[in-house]
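The complex is shown incomplete by one protein chain, all other protein chains being positioned as in the whole.
Here is chain A:
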Amino acid sequence: MQAKATNLRGRRGDSVVFSAVGFTLQSGRALVVTGPNGAGKSTLLRVLAGLLGADEGSFRLTDAAGIDLPVAREAHYLGHANAMKRELTVTENLSFWRNFLAADQPSGLSVDAAIDAVGLSGVGHLPFGYLSAGQKRRIALARLLVARRPLWLLDEPTAALDAKADSMFAGLVTAHLERGGMAIAATHQPLGLESVETLRLDGVHHAVDSEHGTWDDRSEVRA
């Protein structure tokens, strides 16, 4: 499986936040997107997830035979918000997403196993709203485990996590990559991952009506 972005340009309102972004990611690899606040990391992830239209360029996910796969169905998106309901218990939240995200048959870990995997055994019966910020983030990570999807799009995944949870997270991503998955994470902090590629957005904004095609290649992929 391969994820390939070509010449992506994204904008917020009238200002172009990144342009000419391209990368190729193979199965079992991770890409870390870095850059200062406002550099367009979140925008890039939302474009990749298909939640925002790209101004220009394309992002394609292809299987081994080169056939296009629908990104929305093959990708997990973890945004700033945890996508969990405060009123429902942790177990109810996770089993909902387990059913909802796996349209045909549930494919990932069971809900209890996922809660164990993020190190929170025993909180399943609590309403999600009772958890601390770090615990909420961990349960949001558990969502990635209850339905198996090859591409993980993670926006600041380790926000609010303590050091121990950071290494737990690195372990989860490493295990995901070893199974042939891919991960694209936007972050400020080092994620403790080995052998990742880095994409740096420099955060220089341009007005939309600038002349096209005169910008330098402002992003580069370093292995």
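Some notes on this structure:
Throughout what follows, contacts are C-beta pairs under 8 Å (C-beta built on N, C-alpha and C of every residue); 3 or more make two chains touch, one makes a residue touch a chain; residues count from 1.
Going forward, contacts and distances are computed from a predicted model.
The UniProt record for the undisplayed chain lists the protein name "Heme exporter protein B", from the options "3-oxoacyl-[acyl-carrier-protein] synthase 2", "Cytochrome-c oxidase, cbb3-type subunit II", "ABC transporter permease" or "Heme exporter protein B".
Which of A:A49, A:V123 or A:L154 touches the hidden chain is settled by the complete complex: it is A:A49.
Between the chain not shown and the residues A:V21, A:M84 or A:A117, the one that touches is A:M84. Although one chain is not displayed, chain A still touches it through residues 46, 49-52, 70, 72-73, 75, 77, 79-88, 92, 95-97, 99-101, 103.
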